[in-house]
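Okay, structure first, notes after.
One protein chain is absent from this view; the other protein chains keep their places.
Right after this comes chain A.
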Amino acid sequence: MIAIEVISKTYASARALQQVSFEVQKGELFGLIGPDGAGKTTLFKILVTLLLPDAGKATVAGFDVVKDYKMLRTITGYMPGRFSLYQDLTVGENLQFFASVFGTSIEANYALIADIYTQLEPFKNRRAGNLSGGMKQKLALCCALIHKPEVLFLDEPTTGVDAVSRKEFWEMLGRLKNRGLTILVSTPYMDEAVLCDRIALIQNGTILAIDTPEGITTHFTKPLLAIRGADTYRLIKDLRTAPFTHTCYAFGEYLHLTLKSESVDRTYIEAFLQQKQHRQIEMHPISPTVEDTFMSLMDRQ
């Protein structure tokens, strides 16, 4: 449904995208995962015909993003990262406006937005600027859906939204996917990655890996341990200088320690830490998460 072939884009001072290629299948919920400044928004803007790529080629639903932009604008829905509806128009007016701009009406495609719009209905006459963050996102999603697009582009839809609204939002995406929509979504949150069918990890304008959320962790090859101690700060410092350590990152209350090789024994690590006078040491092997994978791939780069 979306095919991206060696797309590059350079801004005056920075290379935003370097030879990015991947494909998204019809009906797929595809996640683009990466930190701020990785190039996610640039890629989105190219795909929704707001930006021209320097090199490479991309098609959405078979239409070229440069040549067939007119056609594309009628079949794609785009929700930018920043809330960009009219703050001084009400919820209803915004929806009405975007429907009419696309040459359709709210009634014609109501079925598609029904379960989202019912939550907004009580605020129908409120100005969009006075909505809460979660409600704004829902309205923006409604406006992006009102012309019944085939492909939906959501650029960091959950950034700055509370945990409950985030969960609800992903449930909505799941339902939209079940209706056959192809969805490309970007997020800086690794925990949202597992909710996608497939994900691409992106960093500094290059794709690090593309796989299913489960499959992507197989890119992580080294042994991984979770370690906790009384003095976390000293622990991370000592571990980072230890001879057996490949990397060591803090993940909440645990430290994730990657070892240089399989052969390092746990008793050896315990002895090393005891010698450094660490107390209340707790240690167990874990299987890597998407974030671990991302960190290690980033490191390799």
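In this section, a contact is a pair of C-beta atoms (placed from the backbone, for glycine too) under 8 Å apart; a residue touches a chain by one contact, two chains touch by 3 or more; residues count from 1.
By definition in this document, contacts and distances are computed from a predicted model.
The chain not displayed here is annotated in its UniProt record as "ABC transporter permease", chosen from "RagB/SusD family nutrient uptake outer membrane protein", "TROVE domain-containing protein", "Ion-translocating oxidoreductase complex subunit E" or "ABC transporter permease".
Listed residues A:Tyr86, A:Trp170, A:Phe244 or A:Phe272: the one in touch with the omitted chain is A:Tyr86.
Considering the full assembly, A:Leu52 is the residue among A:Leu52, A:Ala108, A:Ala230 or A:Ala271 that touches the omitted chain.
From the options A:Lys70, A:Arg279 or A:Arg300, the residue with contact to the chain not on display is A:Lys70. Residue A:Phe98 is the one among A:Phe63, A:Phe98, A:Phe220 or A:Tyr254 that touches the chain missing from this view. Listed here are the chain A residues that touch the chain not shown: 45, 48-52, 69-70, 73-74, 76, 78, 80, 82-89, 93, 97-98, 100-103, 143.
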